[in-house]
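Questions regarding the structure given below will be posed in turn.
Some chains omitted; the rest stay in position.
Per-chain residue numbering starts at 1, and chain names A, B and C are given in the order in which the chains are listed.
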């Protein structure tokens, strides 16, 4: 059994890791930590876990010591030091935060305001979006687990981008996320009466996930891609829908695009390419690691409209982190993640 | 008092007309009709109206006879004959359906499958989006009341389009609507457990509101505008948010765009242009005739991102219809429509 | 015009007073205050009010000075001193908090922990539930506006209690409230993802509204009534449903009970007694001052089951406060409160 520790277990991503790891057949939770709830039981914070996980939150050192792999679900800036400690101790480290996602320190500084503590450490990090970078993940110990928008948006458009079927200029990612994406801390904007029956954009064209999406699309296309990214807040608990718009290149038919999607995803268990005429819906992927993708042709403007739906807490966070753990420990990638999304 | 009759009073748009007209100080509901509920009380269909409107649904002829103005909230194709009857009888006719919205019969046939019964009648019709076409509405008797998406999307982008500040090519309208937009008839897709906690696009790039939005933008710009329009279904009762993307023309600054919006809407009571940094939210316009507009600059891609929020049943249907009635009867446009949107 | 001031305008009850008073034809808002937002515009706190109420929050003294009637929406314990100031200055004072609701200081101390600052002041206070105590309200200047549960529960059962048709022993009030009842301050329990799709009881048999309901029922029955009161939290914005259970007295028929309800409420505009077979629904009273009441006979156990639905922020707070203002200023009680509840 893999001994898996969770640092930041009482945040939403940490709590979701607990939920998923509890039924993982090849891993067991070795220890959990939380700054805010040290010494308290996780099930006091999340009563739904009562009797299923009544572990007490310890400190970070205890987690590192007791674990083969450490998942960190921390605010950005707090993972680098911990990563160093884990890697030095020969442990695997999977970071659900943003510290290791951007390869360019300049971009990191621009968007997050910090610097790379140890450049060599960053060179060891691999971006853990298995559908694109599986081969690079194998054998690694330091994984930068992608964010939620940054998983969903590229999965929507990757086959078209990677095959040069759409223009890399002018791509628009209009994304809509459930509330858990904003975390556990209550705020006025997430207070039930003010969010319920509402819907709005936020951080328009200035959200930190922008350079991360661009980095992935640039790798896939081999060109420098600049996108327009606009996130919106949905009054639902879970799920992200990315609606991505791209200009179809001259001479390219929609049939070629569909074929490219079919080929690109044919062996990807977690990506479900929907039939023509169907639309990806966050309802159908809740609580699971699936990403549903639907593609649509705007014939009048000759654009590709691609929709991708994920559960932001699973494929957009904890599920993908476990998928990465499976890969680096040589397990079948699906282990512990074959979950039927509920129909209602 | 204006005698106002409603044909199709038991559909959602009709019911909303009843709600709003009940507190209109210069109009009274003279008669209502419904094919499905003829002979029954409206308050049996909508118990929230008990004691406030217990009128019995009559037939269409009774409504025409008893009214100075007839509002028709019917499925498309059913208004043309009724309009003819009303206009012949010297009544005003405000059509909340699609029969008179498109000026081109060819487009109407392409998107709706019918023909214009009487071309002369269509020539008398005016498209009732007061913020753009107020002067043409005055003195008219036959109003084509715009649809919900087709009110919201142009209001988001009009000042930029009308002043030639953005390209008329490649405009994208990514819209999200509450469920009332789909009407009163229960369907599997709108069944509570299958819609709640879900979100998806539908009729991608093939929704009937596409040519109507294009017609309005073409008039505003003086050019033939083709857009990409993708509607989505939100798990809320009311509201539409349109997120509209357009390329800023070379040499145009965002300050110029803001100035154009301020000038364009400075005398428009029902359009609230939000300060920089704020985002239009459907939560803030519910149950009211307001349209909140926020504009945002994607500096990296030099695009304008404009958001507009309306209540789809008010500014997107019944409220705007009353606004049109006010204009054609020479009342202050705001009469009966100064409603404070609830804060929660 | 009555000059109406609001102390505590940025809390939910205060904000709802603003919404309702804005369309009151005989009153105008003279000044508002808020400790947390002094110097800021109300519409910055509640953007839905933009352009409709952009008043700046002042201090309490300014409100008292500028107003004929002062509405106080403050946490308990903070109204007594303010009331004294207002009454001394000859102003009317309507307290939406709990300070003047209980006539017994002993009970107040037991449930709220404070004392009566000025017993004479308390003697001047009248409990403002107009359907029961209208005659006592007329001509008064100091009104204790009832709480939400304490309006809804007695309205459900009053006619049976007042006519001695049910036992005063063993009455159970199983109540369910929307989230606005818990106020504007974000908490973990009201954080969207943890409340949405949830439902639970709270403060079981120990909620502070218990003695207030008992006080009203005791007055109506002439006996000392002890009840069991269990509130629950509904994942909706607005509304309270009280389901009240009482044993029917021997020899009393259900027809007698229905007759008693009809007589009791026949002149009450804001109480809508539903026909047999219908059930009161919070959906049908939202945003309005109505209380829908339905009564049901459990023949097998010979119990009366009475349901009452109100909007907790209107009939349960701000609307009833305005109803009281109308009475004490000699206006028609309905003035400014004839609002059609939306059908959806």
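The working rule: a contact is a pair of C-beta atoms (placed from the backbone, for glycine too) under 8 Å apart; a residue touches a chain by one contact, two chains touch by 3 or more.
These numbers come from a predicted model, not from an experiment.
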- Query: How many subunits, all of the same sequence, make up the entire complex in this structure file, 3 of them being shown?
  - Reply: 4
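We adopt the following convention: only the chains that are shown with their structure count from here on.
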- Query: Any idea how many Å lie between the Cα centroids of chain B and chain C?
  - Reply: 37
- Task: Would you mind pulling out the distance in Å between where the CA atoms of chain A average out and where those of chain C do?
- Result: 46
- How many Å are there between the centre of chain A and the centre of chain B, using C-alpha atoms for each centre? 38
- Any chance you could list the residues of chain B touching two or more other chains? 197, 237-238, 281, 283-284, 286, 344
- Query: So in the complex, which bits of chain C are touching chain A?
  - Reply: 12, 178-180, 184, 186-188, 190-193, 195-197, 235-237
- Per the touch rule, the chain B residues reaching chain A in their complex are 170, 172, 174, 176, 193-202, 204-205, 210, 226-228, 230, 232, 234-239, 241, 243, 245, 247, 279-284, 286, 294, 296-301, 303, 305, 307, 309, 344
- Query: Which positions of chain B touch chain C when the two form their complex?
  - Reply: 12, 15-16, 18-19, 22-23, 46-53, 180, 197, 237-238, 272, 274, 278, 281, 283-287, 292, 313, 338-344
